[in-house]
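Written out below as structure tokens is the structure these notes cover.
Missing here is one protein chain; the remaining ones are kept as they sit in the complex.
Now for chain A:
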Amino acid sequence: MGTEVVVEGLTKSFGGQNIWQDVTLTLPAGEVSVMLGPSGTGKTVFLKSLVGLLKPERGRVLVDGVDMINSPERDIYAVRRLFGLMFQDGALFGSMSLYDNIAFPLREHTRKKEGEIRRIVLERMEMVGLLGAESRLPGEISGGMRKRAGLARALVLDPQIILIDEPDSGLDPVRTAFISQLLIDLNAQIDATMLIVTHNLDIASTVPDNMGMLYRRNLVTFGPREVLLTSDEPVVAQFLSGRREGPIGMSEEKDAATLAQERHVAPAPAPRVLAPQLQPSPGLPERAAVERRRARVLAMLADLPEPARAAILQGQGENWGHGQGHGQGAGQDHDRGRGEDAGQDHDRGHGEREGQDQSRSRRHAPAGGGGAL
């Protein structure tokens, strides 16, 4: 089971410029959370602060009892092994082949034999659809492949907390959908706490259990997905519908005059539909987080705003009623037919599209994969 991450009163500035202040939230153990926010609101900075790469001036980040900001470096290094972080462009070691890149954490931190390392690395590479590209150098492959390789590297040590920086940037919609499914499958298999930083609306509306949004140096909200997805907060509503009308402007925010003008001109926004959450691929176990989250959300139900409460209660019936396979008929086309994809096949699909060596791609049984993880 994943590890809980508690963030308390985090404030970060660069020089005189405040990035965000007083961010307080808890990433519940084993659940998938998404941090939204317009470009340049310090989402990546937030991610890096969680692992202690950047040191905010105030506040703390508690992981396993260790404060990632103020504890001695030695403790921080020890706790970092619980983390897997996927950087925005992969951050692969340019001088090593993909295989060596992905094997790097294993070689550094475990005493596994080469044979076993090979097995694990190939398994992860298959998972992200990179089989056949083992010997390529990061400079020779596309941005999307680098990103997936970065994800594979973040996964080899079976992390308990996975942080993902913009999984969608530089990927086409289809690959983004596959990555979304991959992340959910991953969560079902290893039950890791996950935080995804993104501004992709598809990911935001279908992947997470919890959502938060950073805007204008503050954490707007953080809570169960239903809260943000049904929120009337102008900033959230504008962001989730991707409209020009609203408080967010081109350069962070608009002034009052423009806003007032918009109110007259702009057509009323289309009602938002709460898209169903993605389910693990067939053959995989149910996500353990779902049960825990249900108990947690039901306990806090009384404190939630009315629309969120309604959505949760409605979701109760759907989600926990008939497992996977639902949602294909949902109003929005978020699924892109993922439901029909057999679990093992989408990995192979990647291989084909990348023009990789198909013959090397072994079928891997999902159950075996789950057990090894």
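To be clear about the criterion, a contact is a pair of C-beta atoms (placed from the backbone, for glycine too) under 8 Å apart; a residue touches a chain by one contact, two chains touch by 3 or more; residues count from 1.
One rule holds in what follows: contacts and distances are computed from a predicted model.
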- Of the candidate names "Multiple sugar transport system substrate-binding protein", "ABC transporter permease", "L-lactate dehydrogenase complex protein LldG" or "Polyamine-transporting ATPase", which one corresponds to the UniProt protein name of the undepicted chain? "ABC transporter permease"
- Message: I need the residue numbers on chain A that touch the omitted chain, in ascending order.
- Response: 13-19, 39-40, 42, 45, 48, 51, 53-55, 57, 77-78, 80-81, 83, 85, 87-89, 91-94, 104-105, 108-109, 150, 153, 157, 216-218, 247, 249, 251-253, 255-257
